[in-house]
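Below is one structure; the comments refer to it alone.
Excluded from the complex is one protein chain; the other protein chains are retained at their positions.
A, B and C are the chain letters, set down in written order, and residue numbers restart from 1 in every chain.
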Amino acid sequence: MTAAHCADPDEAVAGIADGSTVLVGGFGMAGMPVQLIDALIRQGARDLTVVSNNAGNGDTGLAALLAERRVRKVICSFPRQSDSWVFDGLYRAGEIELEVVPQGNLAERLRAAGAGIGAFFCPTGAGTPLAEGKETRTIAGRTHVLEMPIHGDVALIGAHRSDRMGNLVYRKTARNFGPVMATAAALTVAQVHDVVEIGRIDPEHVVTPSIYVDRVVAVGSEQ
Amino acid sequence: MTAAHCADPDEAVAGIADGSTVLVGGFGMAGMPVQLIDALIRQGARDLTVVSNNAGNGDTGLAALLAERRVRKVICSFPRQSDSWVFDGLYRAGEIELEVVPQGNLAERLRAAGAGIGAFFCPTGAGTPLAEGKETRTIAGRTHVLEMPIHGDVALIGAHRSDRMGNLVYRKTARNFGPVMATAAALTVAQVHDVVEIGRIDPEHVVTPSIYVDRVVAVGSEQ
Amino acid sequence: MSLSKDEMAAVVARDIPRGAYVNLGIGQPTLIADHFEPGSGVVLHTENGMLNMGRAAQGPEIDPDLTNAGKVPVTELPGSSYFHHADSFAMMRGGHLDVCVLGAFQVSAGGDLANWHTGAPDAIPAVGGAMDLAIGAKQVFVMMTLFAKDGSPKLVPECTYPLTGMGCVDRVYTDLATFALGADGVRVLETFGTTVDDISARLDVPLRRA
Partner (left out) sequence: MSLSKDEMAAVVARDIPRGAYVNLGIGQPTLIADHFEPGSGVVLHTENGMLNMGRAAQGPEIDPDLTNAGKVPVTELPGSSYFHHADSFAMMRGGHLDVCVLGAFQVSAGGDLANWHTGAPDAIPAVGGAMDLAIGAKQVFVMMTLFAKDGSPKLVPECTYPLTGMGCVDRVYTDLATFALGADGVRVLETFGTTVDDISARLDVPLRRA
């Protein structure tokens, strides 16, 4: 169905259930759906699994969600950063589960979920601790590891612009995980800087076609 | 390396070896690299495996290549068309090998080759004659079939425009197989309507990044 | 009176929800596009890489770079988008289309679909995107006559033609009746110029009334 246009971020995250797997876009601050995460904090869902490249920075956004003890598990490629003290503290206290996934496997497992791929073999991580316990197979003389899709109940992504149908475009490296996560979740929510009339985005330039977008909320110009 | 700009289609297809697997873009005439195929006919390589959605129409292009007995095997999703008499005749005479692949598997197997995926499981074709002899596995309660990548020695594709680096954009549904095949071949050759200076294609709008393009030839405006 | 092709298309169109993302298979299902109500918001997908496809192109609208999966020139609607073949089939195979409508040679009571190959030994096999659509869409509708030209039923206990997909068909729209296929068997939703009893007498498939 054509994307619903929400009045504010709270409406955009309404109904996210306890126990959901939430895909959160962004790489650093680029493409990070800050207002949607803040709304998710207000919304109250708990026992969440968060799939994102990092595990929160400073005391805001994802880190604030973690600090509220709302996240049971983080699936990410790089939790450890200079300002990831909230995650670090929870992890060292044994109060949060962590699955570290090579960044390419993270992206490809999300894509697989969106593309109807049940599992795939790839060489990343073969012979390393991150492949321990996983099925392997030699293909074309090389060890491959079997990887499974990561499906989201919800994807929260940041994009640049949407049209009224929900077609999305991004800006520069803020594109990152958004287009992939949009395909991998049952409910995709996008925050955008602005929403334009249908026909104002050239069909050749659409990055995320409207079929993947369920809810859109405009959060105004870039900070 | 930055794409080489060829003076004509003959230079663009120079060096294609006998026995090569040649990926040929296009869906119907949209995106069909007509001038490159004509040049391949003049170039003389034989014993080819051609991977394309169809198996030639009328007496020109792919059909002409087939008629010259230069193709050992066709891998495609839909060989049978109202004007595929050249292929039909060779097939019925037992003079050409055919592997019929569901169109989505064709696209996904090409993508896998370009993306470093050694094999993948998907439900397409499970329980049908096209999955006979293939490994299957039940994932999430559903029968999946193991599919292998299709690597090309050469990809011949038609795009709309290139810049001097080899970044490509396409027009409308002529995009089809070009971007996927460009990633799946050791040598990718693109025919385009025109070549523009670097910087004239917006980095947000590039569909095939220059890294995938080895040779470009401008063939002038659309017929 | 049994339904004409156009009337069948209208019945299918009526059952497609407003705003649905839909793929209409090559052949008869393309007729359905003419029967959506104005403002239905139905968005058509074509597997050669486009969403929000418009009607067939006429005269000067014809652009060789813009065709549907049947290679017929078409138009684009505002809000359309283009994507490459792997992305297009990922959309189909990943379960994102709400409905696809396919033609068929045979459908079994268990929802198996046969629509790509008659099994004739001299036929050249050609499958296109049928197997991907059959397994991918949230709902798979079939549109066909209920009986072949030789009078044999096309809704059968088991397909004798080679399969396109297993247990994938949800609804069968025919000239004589509409059927819903599910875990509880085959239900007749509607009949056209005939009765459930008459149809039942001509099929080898047990039928339930709606």
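Side notes on the structure shown:
We take it that a residue touches a chain if its C-beta (ideal position, glycine included) is under 8 Å from a C-beta of that chain, and two chains touch if they have at least 3 such contacts.
These numbers come from a predicted model, not from an experiment.
Within the full complex, the chain left out of the display contacts the shown chains A, B.
One of A:A174, A:V192 or A:V216 touches the chain omitted from the figure, and that residue is A:A174. The missing chain lies against subunit B, touching residues 1-2, 111, 113-117, 163-165, 167, 183, 198-199, 203-204, 206, 209-212.
Although one chain is hidden here, its contacts on subunit A can still be listed: residues 27-31, 77-81, 87-88, 91-92, 98, 100-108, 110-111, 122-130, 143, 160, 170-180, 207, 222-223.
Here is the rule we go by: only the chains that are shown with their structure count from here on.
Here the chain pair with the top count of touching C-beta pairs is B-C. Farthest chain from subunit B (centres taken as the mean of C-alpha atoms): A. Remark: subunit B and subunit C have CA centroids separated by 28 Å (rounded to whole angstrom). Spacing of subunit A relative to subunit B, judged by their CA centroids, is 33 angstrom. Multi-chain contact residues of subunit B (touching two or more other chains): 108, 122-123, 170-172.
Shared interface positions of subunit C, i.e. residues touching 2 or more other chains, are given as 50, 76, 82-83, 89-90, 92-93, 135-136.
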